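Here the complex is missing one protein chain, while the rest keep their positions.
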């Protein structure tokens, strides 16, 4: 069974830095032989991470909020059509072995909260201190903050080792 | 069609003050002839708000995460069984005309985020300044902070007037 | 807690007979002091049952597939907004103590199947023999066939007595 790394983040409101980080993070995830999961839409962090992973030869899963495959990032390999709207955010985090938030929008806030509630480890990449402090209060043992994609992939490997998950395929 | 006020908040980790506020808020909602919606479980803010509304003769809807009616607050009149786990949080906020968070847990964080994302007005009752500041950044026009149940119900009426919703039954 | 009777059936493709039966069934449910649950949209069996229950002074819950309250039967009192599309069909049946299918469309087929799978009792009102025979194979003890709304409400009461549910409010 493949180890799945979820990369969440803003769609329409992603910053240029969020997009650069997401693209590089997608590349690093693919090069680590890990499978990327995103929200699947052709915009923002979802799209940038997917394109990065695609460029590096990875496998990309997109969990779409819509009821068909009409609006999906070109880089997604496997489009899961939920027709659940934002309720699909819970699937994003439950399916991911580690959750990474690259930037922060309201959808991302819901995903980090749901991930921590379900006991997942969450890495906040290059988030402002306020987001980290906010989530730290609720789950000090499971939320981490990193500054670069390289640092993030290293921490991801450390968490996977702690969880004793490793890529078997 | 009934106007629905959603009251969200911690379950197992609610503080005594959260519970007192939730109970009084439930009473005030019922006395305003508004319908209360909660997460339906027999614990924490959900249960306290439901019991308050029941004591005041109100109608209480509980949106359960589970797949049956075995674990529901005694005060719930209408149990909606979703079997969606935390994905039901999105139903809680989409069904509510105004969302009130009484205290703050990880589930509550997801609900406030989803409510603001969908364009709902959200009142944070007696929350620490950090939660208010956190959400204010994302949605300055739609998130409010109050200190007492009485202040909260007054603001709820003001918001409903702005939305031109009024109880017609 | 209120006893909830779910009435399912075709939307756009309901026959005149389905609509007459649904309206009368809605009336009988309301006069029995039972709460009606439907799919909430302003069309077909959902709408007719809701209008019948409303005319008789009942309480009507509509479980909407959409993400807002813009398209809901006028007769619905409590609109639950799911934004789940057809996945909301499972909520319809899990929330109902007895499920009644008035006519049969593809959505109705999914609801009857999910209801029987979850162990609910299902009454098929005035359905062609083929639908009854089809479902009978899978769940001979829990699916029933009736010819009139009056016969259906009587059987509903018999099932509720067997389930030891009774209206307490």
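Per-chain numbering from 1; labels A, B and C assigned in written order.
The definition used in the following text is that contacts are C-beta pairs under 8 Å (C-beta built on N, C-alpha and C of every residue); 3 or more make two chains touch, one makes a residue touch a chain.
Nothing here was measured: the structure is a model prediction, and the numbers come from that model.
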Sole residue of B:84, B:101, B:115 or B:155 that reaches the chain not shown, by the stated touch rule: B:84
Residue in contact with the excluded chain [from A:21, A:35, A:86 or A:110]: A:35
Option touching the unshown chain, where C:84, C:102, C:125 or C:155 are the choices: C:84
Touch list for chain A against the chain that is not drawn: 1-2, 4, 35, 61, 63, 67-69, 72, 76-84, 90-91, 94-95, 118, 169
Residues belonging to chain B that touch the chain removed from view: 67, 83-87
Sites on chain C contacted by the missing partner chain, in the whole complex: 84-91, 105-107, 109-110, 113-114, 116-118, 130-131, 133-134, 137-139
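Note that only the chains that are shown with their structure count from here on.
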Fraction-based call for chain C against chain A, same above half, different below: same
Multi-chain contact residues (two or more partners), chain A: 84-87
